[in-house]
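Yeah, one chain of the complex is gone here, protein chain that is, but the others are all in their spots.
Read from first to last, the chains carry the letters A, B, C and D; within each, the first residue is number 1.
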Amino acid sequence: MEWDWDFVWQIMPTLIQGVKITILATLLGSVLAAIVGLGIALARRSPNKALSRTVGWSAEFIRGTPLLVQLYFIFYVLPDIGILLPPLVAGVIGLGLHYGTYTAEVYRAGIDNVPRGQWEAAKACNLSARQTWTHIIIPQAIPPMIPALANYFIAMFKETPLLSAITVLELMNQAKSVANTYYRYIEPITLVGAFFLAISLCSVVLLRWLERRYGKIER
Amino acid sequence: DDSKLEQLKAQGFARVAIANEPPYTAVAADGKVSGAAPDVAREIFKRLGVGDIVASISEYGAMIPGLQAGRFDVVTAGLFMKPERCAAVAYSEPVLCDAEAMLVKKGNPKGFKSYEDVAKDTSATIGAPGGGTEEKLALNAGVPRERVIVVPDGQSGLKMVQDGRIDAYSLPVLSINDLMKKANDPNLEVIAPVQGAPVYCDGAAFKKGDEALRDAYDVELAKMKKSGEFAKIIEPYGFSAAAAMSTTRDKLCSAK
Amino acid sequence: MTQWSGYLGLILQGALVTIELTLMGSVLALIMAFLAGMGRLSRFFALRALATAYIEFFRGTSIFVQLFFAYFVLPLIGLELTPLQAGVLALGLNVGAYAAEVVRGAVQSIGREQHEACIALNLGRWQGLRHVILPQAFLVMLPTFGNNAIELLKATSVVSLISLADLTFQAQVVRAQTGNTMVPFATILVIYFVLALLISWGVRSLERRMARGLDGVRV
Amino acid sequence: MSAPIIKVDAISKSFGAFKVLDGLSMQVMPREKLALIGPSGSGKTTILRILMTLERIDGGHIQIEGEQLYHMERNGQLLPADERHLARMRQKIGMVFQLFNLFPHKSVIDNVTLAPMLTKGMPRAAAEKRAMELLDMVGMADKAKAMPAQLSGGQKQRVAIARALALQPKIMLFDEVTSALDPELVEEVLNVLWRLCAETDMTMLLVTHEMGFAHDFADRVLFFDRGKIVEEGKPDEIFRNPKQERTQGFLKKIIAAGHRV
Partner (left out) sequence: MSAPIIKVDAISKSFGAFKVLDGLSMQVMPREKLALIGPSGSGKTTILRILMTLERIDGGHIQIEGEQLYHMERNGQLLPADERHLARMRQKIGMVFQLFNLFPHKSVIDNVTLAPMLTKGMPRAAAEKRAMELLDMVGMADKAKAMPAQLSGGQKQRVAIARALALQPKIMLFDEVTSALDPELVEEVLNVLWRLCAETDMTMLLVTHEMGFAHDFADRVLFFDRGKIVEEGKPDEIFRNPKQERTQGFLKKIIAAGHRV
């Protein structure tokens, strides 16, 4: 099969439609994952054993099972108990929950990486628990997390093709649909690959910059 | 040039792509593949001297590329003959014929009779398999792309109608009937056949260049049609042998 | 009445395919990880460039694109693979690219002082690597390798998209044949989770075995 | 004679199965300068951390200025102290750590003003004025705007001392405040301690391996070994004329290692 540039230009507008949905799903998923992760991280630190265990195991479960199957579940099984979500919403929730279990680990590590000496110095300065969190721990914990969080959001971006399984017309789904219409696979799939590669290479640059800017805290 | 057939004979089996769509295909609890399409193929290959078929379930969209990429020797999956497809693959004579149907909520609340009706109702959505006949029929009838939802499989389509995510789900009549039978849901209704949609027939699809094999296949198929064995295989699944025998590949492939 | 026991057998067959894919994919990933990870640390520019290109390409393009490429496009250029081979190839190369960075990071995390001790003892480059650096680095890699293996396990679910009869695919088949969504998907979620637990348990016990003596218990 | 400002009564403390302090008692008078010496692992740091309420005790009692530290009286009963009680008691005590523990994301002056502003509600202007006085005293006024990462170890430690002083504690605890420093930098910090000793009337407890400094600085020396006070007395007695064999052995080794006494 020969590469056909005319065909490329012909399908470009359709693929760009898909790109828009892909980016939208990633952005919304990232916001949700950031919030869900914080919730999980805080719940796991809770002195309430029942809460921290339940959340802990649920997070382990979500992290140990494929996103694809979770998406099927959210989209096709939840309606049985009366929860009917539009495809994009279901997809965003799936992405947010799944990646929330990863960002939770980032939050945990970020907080744990603040040296014990900082907690103790705060105590020796007689700061209250809240003051210690807001003035000492959080400001030191957040910056090193930023590159790690960004990393997961980029990974999420690359998993958006899974949403095609629940009828979201993102990039991969558009490409397959184009391919099915014209019986040509090379161009659409290669374009999708090139698009992902381009975004990833840009994000490598972005990540390096984030790492330089926030990765290390000088002591 | 019989080299392809000789090669299949030598390896003892043919690789067949099928769809995950009863009654064209059925997978029994023990994993054994049956259904109208594979049963016909199995019988014909046996007569050609190829002992068995190895069936692999595939998405509709992946069948023709898979055939072109040499992943399968033949596709027998209810892949209906249409001019564009005839250009992409080498079809046998017709095997399974079916009209199009739609699955809707009980009482057909939006009053669909044809794909054009779906196009006219600007709030209506219709589900269909990606790359399948129904998707193209809907698009050709003027339903805009964003209202044609690509649904991965029949169960998902059924579920989406039940849940009100789409207003109609379109598949061949027998496939819809099979879905209905399994769902056993009194709140659903089947519209069949869809007005204005032609009756389609599938054939075994071979790779371009394997016409010799296709011709040998056709010879055996014609013999079986004549002897009545053909009807014996497909009619239990609900398909009509007469429909298949009343038309030809050439007719279907040249239809507009 | 539905013959659940029969369909369960079908799902277990899928589990076998999933396990097979995970194992073979992990082996390929491990080999690629060491080749590319050490390649990135090489003195030779060509090796470094090659390794970097491999890593960035496979981390950059989505696993879906790689899978579709291996399955549909490679045969067009004359490289024909069975679905299983295509799946193992795509999964192994993809996860291997991530794990290569783990190898590089772990080797670099072994302090410069260990390299210097090797030089001071006149060990050759390869001797130092083989006897001093890699044994220590491997312990650092292990936990992340465990995570990579779980990622690979989860990623096997997408091979259902190229008609490989893995767990997810068999669940789809059972769903189509029985008309029931909940049962097959719930079953495979549990199976995936159990497999993930097995992997992390295995890696943890391996880690414990290897770390023996490295913790500072004075005798 | 006045009442002791610190009264430690038969306290014990274990980490897991390991008993670090076992029925330790001691008293410290107001304005006293106390040096705690002893081999590694003998519990010196632990007793300071307990006084700073960084660890809990397993048994015994501690009183600061006649008030219970880890307990509070309610209706004549002694209950374990709650966080509010501890916070109030902590106002009397300040601590300087071996590794400084400055807040790396705050400038030198912000390190010093943070606690007075947050815990005492001091207005920024007043807090900064006071902070500059303290930084001046430790010789760090010109680095007020610097970030901790830009300072040498000795400079960091001097800022840490200023930070602890900003809360005007009555008791100051110093845990090996020079042992993480390069030999040349030790002097800077010891000089600040000398000034503090001369200019304020704080009670000071100092853990150190600098025997010469301990000798000149302290009113009284406690020699710790395995969680017990083995010997105590005036510096001259302990250093020139130790009575216990354990003390003698320890001092001999330290001297052999090249430290001046």
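As a convention for this text, contacts are C-beta pairs under 8 Å (C-beta built on N, C-alpha and C of every residue); 3 or more make two chains touch, one makes a residue touch a chain.
Since the model is a prediction, treat every value here as computed from it, not as a measurement.
Novice: Using the document's definition of touch, tell me which of D:V112, D:M211 or D:I238 contacts the absent chain.
Specialist: D:M211
Novice: Write the list of subunit D residues that the hidden chain touches.
Specialist: 39-40, 182-184, 186-187, 190, 209-213, 250, 253-260
Novice: What is the set of subunit C residues that contact the non-displayed chain in the whole complex?
Specialist: For subunit C, the residues touching the absent chain are 113-114, 116-117, 119-125, 127, 131-132, 135-136, 139, 213-219.
The working rule: only the chains that are shown with their structure count from here on.
Novice: Which touching groups survive when subunit A is ignored?
Specialist: Once subunit A is set aside, the chains that still touch form these groups: B, C | D.
Novice: Measuring between Cα centroids, what's the chain most distant from subunit B?
Specialist: In terms of C-alpha centroids, the chain at the greatest distance from subunit B is D.
Novice: Let me have the rounded angstrom distance from the C-alpha centre of subunit A over to the C-alpha centre of subunit B, please.
Specialist: 38
Novice: Rounded to a whole Å, what is the gap between the Cα centroids of subunit C and subunit D?
Specialist: 52
Novice: Which residue numbers or ranges of subunit A touch two or more of the other chains?
Specialist: If we look for residues of subunit A contacting two or more partner chains, we find 1, 76, 185.
Novice: Among the residues of subunit B, which ones contact at least 2 other chains?
Specialist: Answer for subunit B, listing residues that touch two or more other chains: 65, 68, 155, 159.
Novice: Assign the assembly's chain-to-chain touch graph to one of these shapes: line, ring, star, complete, other.
Specialist: Shape of the chain contacts: other, as it matches none of the listed patterns.
Novice: Which chains touch which?
Specialist: A-B, A-C, A-D, B-C
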